[in-house]
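A single protein chain has been omitted; all remaining protein chains appear in their positions.
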Amino acid sequence: MTEQTIVNIGPSHPSTHGVCRVVVTLDGEIVTHAEPIIGHLHRGIEKMAENRTYLQVVPLTDRLDYVGSMYANWAYCRAVERLAGIRVPERAEYIRVIVCELQRIASHMMGIGSTGADTGAFTAFMYAFAQRDHVVELFEALCGARLTYNYVRPGGVSMDLPEGWVEKCRAFTAQHPSAMLELDRLLFGNVIARARLKGVGVLSAEDAVAWGASGPTARGSGVDWDLRRDDPYSVYPRFDFQVPLGENGDSYDRARIRLWECVESCKIIDQALDQLEPGLVKAEGLPRLLAPRPGDAYDHIESARGSLGVYLVSDGTPRPYRMKVRSPAFCNLALLPLLAEGHTLSDLVVILGSLDPVFGEVDR
Amino acid sequence: MAFVDDLGAALDKTPGGGIILTSLDAVMDWSRGKSLWMMPMGTACCAMELIAASFSRFDFDRHGSIPRPDPRHCDVMVVAGTITRKMAPAVQRLYDQMPDPKWVIAMGNCAVSGGIFYYDTYSVVRGVDEFLPVDVYIAGCPPRPESLQDAILRLREQVSTDSIAPGKSRALKSDLPAPGSPRKGEPSTPGGDAG
Amino acid sequence: MNINELREHLCSEYPDLCPLFSVEYGDGVLVVDASRLHDAASDLRDLGFDRLGMVTAVDTGDEFELVYRLQSREMHAGIFVKARVARDIASIASVTDLWPAANWQEREVYDLFGITFEGHPDLRRILLTDDWVGHPLRKDYQDDRIIRRPDYI
Partner (left out) sequence: MTLLWGFLWGVAAVATIAGGAILGVWWERKVSARIQMRYGPQQIGPFGSLQMIADVPKLLFKEDIVPALADKAIFKYAPLFVFGPVAVSMVVIPFTAGWAPLNTSVGVLFFLAVPSIEVIAILLSAWASHNTLSTLGGLRATAQMISYEVPRSLAVLAIVLLAGSLRPLDVVAAWRWWWMPLTFVAFVIYFVASIAEMNRGPFDIPEAESELVAGYFADYSGMRWASFMMAEYGAMIAASLFGAALFFGGGWPFGGALGVITLIVKAILIMTAIMWVKWTFPRLRQDQLMSFCWKALTPLALVQLVVVGVVLVWL
């Protein structure tokens, strides 16, 4: 064995998707050990939540997973609703499903695009991002914000769909699957991309389960686990959709599954728009200041990165006694040393990209 | 920079060199302003808008402003996102690695003042100006790409007053647009005072 | 599998865990003694709880409550395991040998609460810098850099 080199990647590096530092030990070009050093974006949101009222925490959850803000909103609101025993109107549940599936598309576009950028296909990133821009525009029409929505609130959503929004949304879902096919041909059909992604960072199903991986990372390895179907919440049992599964558990499967999930999300959105009926979008009779009885509650949803859970402890005051976010990206990122070992430095960035971490959520 | 500094200082001292100096300044300021390459120091949410800014929809390449990942090739560092105590040394180091002349844009409330993370948190630096000289602040959580575009144009105005001679400024203070005053091409606000 | 079936299943397989089981907000909760946590976790894993969802802690004032969230793919069920440790000797057995997923999560709890996990392969700070003083999520954490938010309610 030759002398080993230690290369420090990050914390600001084009392919760490935020502020991750990876200390890589290299033998030539082969990674013998990769250690992610996280916490560069640790803002102490869990501590901050302890000095905010239940409603004031919602904007903080936006900043957790900033690529998919709606999820953290929703997971937090579900935990609060469970704790305070709030029943959410049906229309609000439908709207939540619609916005979260749109958010899944937006988030996966970022994930797929950055996989492309990591392998050097920057144009694919642009094409993916153009689709994301459509979703962001829909959200802007919905709640005025492009990124941090603060839309899902305890008891419902902050406001009803604006006029004409449903038609815009249908127009988007009508064109999205064909755009996905184009992206599939551009990125995953490319011979070089296949060579770069296939067989790289193979994660076995057993490891995926044991390491607590979830979302596309686990499903890429063939772990058939999707909370929307297996631990159904909200109105998901009423929709007909498939859960795409990978076979090999390599970066290719992990990345490509995201693409098919977007197509499935379009189906869910279409069905939800069909079933959407007028009604309340926020539970009636909610107190201005929520003060649930003492106790603790946990709820989780299937976010774009996996099962995102929020654990809340109440002591009877209007502020949460403790909030813990079970972050899927945190658990998925823990796999990096396992996956990267034995691959080259070029593969390391691809593997990191295929895990699709968002460091707001990893570090919290 | 030494060579440019020396040149500027020498021209400043030489009788009649001022003519050359101002002409050179005019060329340099034009060139620097039109080619502000960004060092995307994206840490959190604002990074998404920073990415969006140079992508298809907003396309900052139109202004000659392209993102370069390498600090050595950049002119303006766009600090987009929350800076934590763990991250601050890295940001400082990247700033130090950039060649002069360099500028900093603080994008978003977190980089301006800590924003939503001002209170109750133990790990956030309250504004990047605690350790970097910031030239343009953009408010917003996160600011839209258009705001960043505006910041680039504002920075261009500021760059246009620089001189290559150390300690000199090309424009008089009164020539600088006051904060909030209408700029070229903008309709002036009714009731706004001309001064 | 609903919560009653889970209770029956648990009681038939591991009768000694049965009296510790209760239901809160629709979730099964198993409160165990800190010294027995590892055994109970091992039993639950054999029962089919193959995923460790979350490891966290709550500072209840005089002691810490460790909260483990386990999930079973086969049974479609989740369960909480809670154990209390004293504040002055905050230490508990690590479950990293049962679920590798606990590795980083226990490091996080160690970092933010200062609870040590015996048998953890690599117990270091993970989110904060290595030279950080104190454990911020403890209720008695003192830091001059914190500005308290004015009370508006």
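Think of it as A, B and C in the order they're written, each chain with its own count starting at 1.
Here, a residue touches a chain if its C-beta (ideal position, glycine included) is under 8 Å from a C-beta of that chain, and two chains touch if they have at least 3 such contacts.
Note that the coordinates shown come from a computational prediction; the quantities given were computed from them, not determined experimentally.
K.L.:
Among the chains present, which touch the one that was left out?
P.N.:
A, B
K.L.:
Just one of B:D59, B:D135 or B:D150 touches the chain that is missing; which is it?
P.N.:
B:D59
K.L.:
Please pick, from A:A34, A:A106, A:A121 or A:A272, the residue that touches the omitted chain in the full complex.
P.N.:
Residue touching the absent chain, from the options given: A:A121.
K.L.:
When the complex is taken as a whole, what residues of chain A touch the one chain not shown?
P.N.:
5-8, 13-15, 26, 29, 116-124, 126-127, 130, 187, 190, 192-193, 195-196, 344-349
K.L.:
Could you please point out the chain B residues that touch the chain left off the display?
P.N.:
1-4, 27-28, 30-32, 34-35, 55-56, 59, 61-64, 69-70, 72-73, 75, 97, 99-101, 164
Basically, only the chains that are shown with their structure count from here on.
K.L.:
Viewed as a graph of touching chains, is the assembly arranged as a line, ring, star, complete set, or other?
P.N.:
Shape of the chain contacts: complete, all pairs touching.
K.L.:
Compute the centre of every chain as the mean of its C-alpha atoms, then state which one is farthest from the centre of chain A.
P.N.:
Max centre-to-centre separation from chain A belongs to B.
K.L.:
Between chain A and chain C, what distance separates the C-alpha centroids? Give it in angstrom.
P.N.:
About 24 Å, centre to centre.
K.L.:
Centre to centre, by mean C-alpha position, how many angstrom separate chain A and chain B?
P.N.:
33
K.L.:
Got the chain C residues that touch at least 2 other chains?
P.N.:
Those would be 128-129, 136, 148-149.
K.L.:
So which bits of chain B are touching at least two other chains?
P.N.:
Within chain B, residues 86, 119-123 contact more than one other chain.
K.L.:
Any idea which chain A residues touch chain C in the complex?
P.N.:
38-39, 42, 44, 46-47, 51-53, 82-83, 207, 209-212, 223, 225, 230-231, 289, 295-298, 300, 307, 309, 311, 313, 318, 321-322, 324, 326, 330-331, 333-334, 363-364
K.L.:
Give the list of chain C residues in touch with chain B in this complex.
P.N.:
Residue list for chain C touching chain B: 128-129, 136, 141, 143, 145-149.
K.L.:
If we count contacts the way the header does, which residues on chain A are in touch with chain B in the complex?
P.N.:
Against chain B, chain A makes touches at 11-14, 18-19, 39-45, 47-48, 50-52, 59-60, 62-63, 66-67, 110, 125-126, 129-130, 133, 136, 146-148, 359-360.
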